[in-house]
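Up next is subunit A:
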Amino acid sequence: MNAVPLWLIVVIKSAIVLFVVITTFAYSMLFERKVMAWMQLRPGPNRVGPWGLLQPAADAAKMLFKEDLTPKTADPVIYRLAPFIALFAAMGTFAIIPFSESPAGVWSVGDVNAGILFVFALTSIGVYGISLAGWASGSKFPLLGSVRATAQMISYELSMTMSVVGVLILAGTTSLVGIVHAQYRLWFFIPQLVGFGIYLITAVAETNRAPFDLVEAETELVGGFHTEYSGLRFGLFFIAEYMNMITVSCIATLLFLGGWNAPFGLTFIPGIVWFLIKGGLFLFFYIWLRATLPRFRYDRLMAFGWKVLLPVATLNLMATAAVIAAVR
Partner candidate 1 sequence: MTTQPSVKTVTVTVDGVSLSVPEGTLLVEAAKQIQEDIPVYCYHTKLGPAGLCRICLVEIEKMPKLQIACNTVVTDGMVVHTASDKTMEGRRAVLEFLLLNHPLDCPICDKGGECDLQDFSMAYGQGASRKVEAKVAKPKAVDLGPTIVLDEERCIVCQRCVRFDDIITQERSLVVKDRGHRDIIATSTEEPYVSDFSGNVTELCPVGALTSKTYRFKSRPWDLNRTKTTCTQCSVGCQLYVDERYGDVLRTMSVAEDETSDGWLCDRGRYNIGFYNDPQRIASPLLRRGDEWEQIGWDDAVALWARQIREARDTTGPESIGVIGGGRLLNEEAFLLQHLFRSLGVENLDWRAGRQTVATPVFSGTYEELEAAQTILVFGVPPSQTAPVMDLRIRKAVVQRGARLVTVGPHSSGSSVTETHVRRVADIPSDAFDAERIAVVFDGIDATPMRDLHERFAELKRAGKSLIGFIPGEQPNARGAEAMGMLPRDGGRGTREVFSAAKDGGIRVLSLFGVNPALRFADGALATAALERTPFIVLSELFLTDTARFASLVLPAHGPFERDGHVLDMTGRVQRLFAAHAAPGGALSDGEMLVALADALDIEIPSPSALTARARAPEKRAMPRGEIRAAAPGGEAALRVIIRSDIFAGGGTVYHDERLEELRPRPIATLHPRTAQALGVAAGDLVDVIAGDRALRGLIVRVADAASEGTIRVVDGLPGAPANVLFDGEEVQVTKLEPAAPLAAAGAVAG
Partner candidate 2 sequence: MQLEKILTAGIGELDLCDIAVYREQGGYAQFERAVKELQPAAIVDIAAKSGLRGRGGAGFPTGRKWQFLPNNGRPRYMVCNCDEAEPGTFKDRMLLEYTPHQIIEGILIGTYAIGSRHAYMYIRGEFKRGYETFMKALEQARAADYVGERLFGSDYSVELTVHRGAGAYICGEETALLNSLEGKRGEPRLKPPFPAIKGLYGEPTVVNNVETLGYLPHILRRGPEWFAGVGTPKSTGYKIVSMSGHVQKPGNYEIPLGLPMRTLVYDIAGGLPPGRKFMGIQPGGGSSACLFEEHLDLGYDYEALAGAGSMLGSGAAVVFDDTTDFVKAAHSLVRFFAHESCGQCTPCREGGNWLEMTLERMLHGRGVESDVDMLVDVSHSMTGINLCPLGDSIEPFLASVVKRFPEQFYAYVRTPQTAVAV
Partner candidate 3 sequence: MLRAVIAGFVAILAGFRTTFGYLFVKKPTIAYPSIKKQHAPRFHGLHELRRYADGKERCIGCELCQIACPANAIVVVGAENTPADRRSPGERYAARYEIDELRCIFCGLCEEACPTDAIVLTPRFEMSDYRRGSFVYAKDRLLVPPQGGVGSAPDERPNGIPADLGAVAQQKSTVDIATGYDATWYGRALKTERRGLAG
C-alpha cells in the first residue's frame, strides 16, 4: 500500500469511475433511445453497429466535429464556461458515491462521512451551469430557460432534502456507506415509502427530465437554456444531464434501495451487480416516465412543488422524527 502514493490511487480510482460513468452515460443514452422507440412502436437506432450499439460513438464523433458557435450577443467567457460548470458538478458527485463494498474496503473514490451533504452541495452547483448558460447566451429563450431552471431547482430541492432527511434520521448518519449499512435488514423505501415517492418526483424535477423538462421545453422555448449551444459544448450539457440522472439513480439506490445489499439473501451475487441492477431499474423508470407522461404546465409544476410536495415532505419528516423519537 505504501508503495503507491495516495494521490495516484485517487487518480486511478477516478479514472476507473470516470470511465465507467462515461460508458454508462453513453449507453444509458442509447438505452433511452431504444426503450423510448420500443414504447413508441419503433425500432430505434439500429444502423450503426449491431442493434445500433455504436450509435453513442457516432454521436460523440458528430458532436466533436460540429461547429462550435458563440452568439454575437453572448457573454463569451461565461457562455463558454457554463457547460463545464454543469459537467463538473455532475461528475463531482461520483467522487464519493460508493458502488459496492468488499473486504478490502468501500468501492469509491473517496469515502466522505458527510457524503450526502456533499452530493447535495454539488448538485446545487449544477444549476449554476444551466442558469449561467441561459443568461450568457444573450437571447430570450435561453434566458427564460435559465429562469425556469433556477425556480424549479429551488422549489424541488427543498422537498428533496426533506425527503432525504427522513432517511438520515433512520440511518443516523450522513455517510453514504453508513446509510447503506443501515439498510442491511430493511431497505428504507419501506419505512420511508412517502419519502421515496417524494424523492422519485423531485429527482426527476431536479434533473430536468420529462415530465418536468420545462427548462428545455422544445415546444415553447426551442431548446431552453441550451438553444444557442452547439457541437461539443452542447454535448457537455447533454453529458451533464445524463450524469445527473445516473447520480440521482445511485443516490436513490443508496438511500432507499439498500445500495449493494442483496435482497432475499442472494449474497452469492456480488454487491456491485445488485447496485447496477437497482440503478438500472431506476434509470428505466426515468425513461418509462418520459415515454408515458406529457410535460407539466409551468404554473402547475410550481403549484405542485410548493403546495403538495413540500407539505407532504414536511409531514413525512415530522412523522418520521416522531416515530423515531417514540421508538428510542
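Regarding candidate selection, all candidates are chains of the complex that A comes from, given by their letters.
Convention: contacts are C-beta pairs under 8 Å (C-beta built on N, C-alpha and C of every residue); 3 or more make two chains touch, one makes a residue touch a chain; residues count from 1.
Everything numeric in this text was worked out from a predicted model, so none of it was measured.
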*Using the touch rule from the top, find which candidate among 1, 2 or 3 meets subunit A in this complex.*
3
_Complex interface listing, subunit A residues touching candidate 3_ = 35, 38-43, 46-50, 54, 288, 291-293
